[in-house]
Structures are given as C-alpha cells and as structure tokens.
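Every protein chain except one is present and positioned as in the full complex.
Presenting chain A:
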C-alpha cells in the first residue's frame, strides 16, 4: 500500500539505524517537513504522542484537510526554503475522508517526484506514506526511518543559502525529544 520512493531497502536500514543515529547525531539534524491529513496521519501522530512512543523530533508538521490538497507547489516550496526532506502522508486507500482524495494525492506526488528528480534533488528526500489514526507506532517508525534516511543524504543543497534564515526554528523544540507531545 505504501508508495515508497526510497531506493534503499528498509530492513537493512533498520539494523543500521541505531548506529547511524549515534554517529551522525552531533553532525547533522535534518529539517523535515511533514504534510499530514487531518483525519488519519495527523491523528496518527497524535496517537504516537499520547502513547508516548519515542521518535526523532526533527520534523515540522503541517496539517491539511486531506492529502489530496498537497499540490506540487507545497513540496517544492518546502525544498526551496531549505527543507532537507519532505514527507507526504494521508489515509490508507479506501479510508480517505473525502473518498478519493488520496488518489489525487498520488497523482500530485508522482508529478512532484518527477520535477524533483529533474532538479537533481535526491529521491530519498521525498516520500509518500499512508498512516491511519490508529497507527501511532507506525508513525513513529516512519518518522525515525525517514529521518535517518535523510540524515545519511546530508543537508539539502538549497539549505546552505540565505533563504534558510526565513524559517524560524525555536531552539527548544528540537531538544525535547518528543516532538508531538507539545
């Protein structure tokens, strides 16, 4: 069900996870933008929070009513402003609150992915995942995995310019370790 654009196989990555995280922790914390639909993935993140599931806190979440709303412009703007990775998430097929919104999301995502590839941004920086409201654990897992993947890729080439200063990052938020609880 998941459309996973990342080229690297997941199991292998999982094993490496702990090691990579430790090694890179001091070096680079990626800045990830997560788009989540109101009805499933955002609630899934909530579930992760209330269940106190630990996960990496280096993402900022943007809630939209439905994943079908996430047009290429949103993702591209995130990259333009220096995001190191962008995660697009929505309800599983058949569960979309607006029936076929996530089918539109796939179309938009594919389009975005093609443009991203043309631009020479690594495919691994962009991912589409379906997360339901009950899947708190899965949300945490996806976030951890994606964060590690982006960390390996390093800072976005566009993050080095001055535009990055436009994004305000409250220092404390990245330090708490429990992004979703706040």
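Structure notes:
Note that in this section contacts are C-beta pairs under 8 Å (C-beta built on N, C-alpha and C of every residue); 3 or more make two chains touch, one makes a residue touch a chain; residues count from 1.
We take it that contacts and distances are computed from a predicted model.
A chain of this complex does not appear here, and its UniProt-recorded name among "Carbon-monoxide dehydrogenase large subunit", "Sulfate adenylyltransferase subunit 2", "(Fe-S)-binding protein" or "ABC-type polar-amino-acid transporter" is "(Fe-S)-binding protein".
When the full complex is taken into account, the listed residue touching the unshown chain is A:73, out of A:73, A:99 or A:134. Mapped onto chain A, the footprint of the missing chain covers residues 71-74, 76-77, 79-80, 111, 114-115, 117-121, 157-158, 160-161, 163.
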